[in-house]
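Here the structure comes first, spelled out in structure tokens, and everything after it is commentary.
All protein chains but one are shown at their positions in the complex.
Note that the chains are named A and B in the order they appear, and that numbering of residues resets to 1 at the start of each chain.
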Amino acid sequence: MIRTEELLLNVGPQHPSTHGVFRIVVKLDGEVITEATPVMGYLHRGTEKLAENLNFTQIIPYTDRMDYVSAMTNNYVLCHAVEKMMELEIPERAEFMRLIVMEMQRVASHLVWWGTYLLDIGAMSPFLYAFSDRERILSLFNELCGARLTYNYMRVGGVKWDAPEGWIAKVKVLVKDMYNRLDEYHNLVSGNEIFLSRIKGIGQYDAKTAIDYGLSGANLRSTGVKWDLRKDEPYSLYDRFQFDVPVGKNGDCFDRYECRMEEIVQSLRILEQALEQFPGEGDTMGKVPRVIRPPAGEIYVRIESPRGEIGCHIVSKGKAEPFRLKFRRPSFVNLQILPKLLVGESMTNLVTILGGIDIVLGEVDC
Amino acid sequence: MKGMLKGLGVTLKTMGSKKVTMAYPDIPIEMPDRFRGIQYFEPDKCIVCNQCARICPTDCITLTGKANPDPEKKGKVIDTFDINFEICILCDLCTEVCPTEAIVMTNNFELAAYSRDDLYKDKEWLYENNSNIREDNNNIGSPKGGAK
């Protein structure tokens, strides 16, 4: 009889597949994980606490840095919460601009996910394919608001910049090209038998577990629950557009992959319609008091970020600074199911499952 | 097998296609006009209203004013104006609130330095940083709207 011992392996915080500074302490029996303890907080910057000393305009650049892959939706959730509290009217053109950049952001964010997920699984090329296309979206953002990652684009009451000359036409070209690029992506990996065998049936959970853990986004939809805040609680102008909510069946990594890939297509559909209906004239900033002081009270708004339901809870005492600001970060919530999923899986599947959840560490640690 | 062959076809096709790499350090990148690089500061325009220092989310701007040396005129003139680039996040809020466009963004983005001391940019440095100044500053008070 051979005496075997469990191996305590420290994955992270500088492991290449933890997508940042995330750490998982796993107990390995051979290559099978018997216990996994996620350790997070390496990127904690105390955004929520810092926000208590900042006024609402100043908080916007901080939200950029939470989910830095999808800064536009973060900007939006804060502005949306404040606007709802103050019952502000947003000009239609501003709302269109917001919606267009948010959907572009969703495409860019899913591209990052797609590229890095394939990189986790061992294919090198998809990463560069995805990034070369994301680069086009970021260049458009750069033209629009002067930054490529931390946009600080939205303001309470509207957006900072109107679309520059020819920008809308460029987005139209981009949307058209993206359909072709997606075909190429599917040709490159989606049919690859090695890839399919790596993700089918891995990290499976059912709808009940997903809801119990509070999952949202593609992690929830992959189990067959049709829940998309853009459809179920329409905010912005989403009720004006036709789009489907892709759902999976089995709740495994493959369904999550399919859902996200289909979400890109749906985002492109929304973009097509939004660009078609884009108003030719109009203000990009509504009538906003010089100092933004939401009335005393509380509000919770939630929107659909690329990673799931991002919520913003503001407690105001009628001052220019929030009394308490709390973000419900989808990456953080989605991550909670990880220890449960990892038990009994191999080291290889750890990477597949963690990548499939799609976390951004800036948002997990906030 | 079919999926794998398709993938091989894609990579082979890409081999002959146009490359996206930019020859960056050899050929400088032209940033769009709205790009937020390091600020340009014009002391003559500054009215020491302190708005930039107040709006800055990271408190990286410190400024002091002094009484106008010309006794005929009222108000203050800028004495010192420092931006700590260790913590500046280039969020654009200081240029947005500046009523006189004394502080504006430029397109210069190469900020790397060998010493942290080099990152403290004072009034003189910021005044000399006068290339690639952003034209459209869209600061509060200017007419809204703009191009379609």
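As a working rule, contacts are C-beta pairs under 8 Å (C-beta built on N, C-alpha and C of every residue); 3 or more make two chains touch, one makes a residue touch a chain.
In this text, contacts and distances are computed from a predicted model.
The listed options are "NADH-quinone oxidoreductase subunit H", "Sarcosine oxidase subunit gamma", "Cytochrome bc1 complex Rieske iron-sulfur subunit" or "Branched-chain amino acid ABC transporter permease", and the UniProt record of the chain not shown names that protein "NADH-quinone oxidoreductase subunit H". The missing chain, though absent from the display, is touched by one residue of A:128, A:149, A:296 or A:343; that residue is A:128. Of the listed positions A:15, A:65 or A:106, the one in contact with the omitted chain in the full complex is A:15. The chain not shown here is touched by just one of A:149, A:169 or A:194, and that residue is A:194.
Taking the whole complex into account, subunit B touches the unshown chain at residues 4, 7-8, 10-12, 14-21.
Although one chain is not displayed, subunit A still touches it through residues 7, 9-10, 15-17, 28, 31, 118-125, 128-129, 132, 188-189, 192, 194-195, 197-198, 346-351.
One rule holds for everything that comes next: only the chains that are shown with their structure count from here on.
As a whole-number value, the distance joining the C-alpha centres of subunit A and subunit B reads 27 Å. Interface residues of subunit B facing subunit A in the complex, by the touch rule stated above, are 1-4, 6-7, 9-11, 14, 20, 31-36, 55-57, 89-93, 96, 105, 134, 138, 144-148. Of all the residues in subunit A, the ones that touch subunit B in their complex are 54, 57-62, 65, 125, 129, 132, 135, 142-147, 150, 152, 160-165, 168, 184, 187-196, 280-281, 283-285.
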